[in-house]
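This is the structure, below, for whatever I ask next.
Here the complex is missing one protein chain, while the rest keep their positions.
Presenting subunit A:
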Amino acid sequence: MEEKAETYSYHSLQQDQAFRRLLRRKSLFRLVITSCLLVFYLFFPLLLTNLGELFVMFSWIYLFSLFIFTWLLGYIYWRYAKAFEQKVQELYDENAR
């Protein structure tokens, strides 16, 4: 796609409703995931103090879950972005025809 990018005008894609829809969906996906992760990372520890005896166990679960979330979200985004690129490529090919 990048090689073609050098010769292809972005205008066709920019005007394409399907492309705009894809972009909106991707932006929403990224916004939701990053916001949720930030809120979980920064504010979840504040809730832990109310757990009484389970406080220590959940504190460690929280820490290990950060590792799992980071790896899992990285993988999910990798898959998502790959699918996004394929869809854009299809739109691109249609426009270029």
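Here is the rule we use: contacts are C-beta pairs under 8 Å (C-beta built on N, C-alpha and C of every residue); 3 or more make two chains touch, one makes a residue touch a chain; residues count from 1.
Keep this in mind: contacts and distances are computed from a predicted model.
Trainee: Select, from "6-hydroxypseudooxynicotine dehydrogenase complex subunit beta", "ABC transporter ATP-binding protein", "Carboxypeptidase-like regulatory domain-containing protein" or "Cation/acetate symporter", the UniProt-recorded name of the complex's unshown chain.
Mentor: Record says "Cation/acetate symporter".
Trainee: In the complete complex, the non-displayed chain touches which residues of subunit A?
Mentor: Interface with the chain not displayed, on the subunit A side: 1-2, 4-6, 8-10, 13-14, 23, 26-27, 30, 33-34, 37-38, 41-42, 45-46, 48, 55-56, 59-60, 63, 66-67, 69-71, 73-75, 77-78, 81-82, 84-85, 88, 92.
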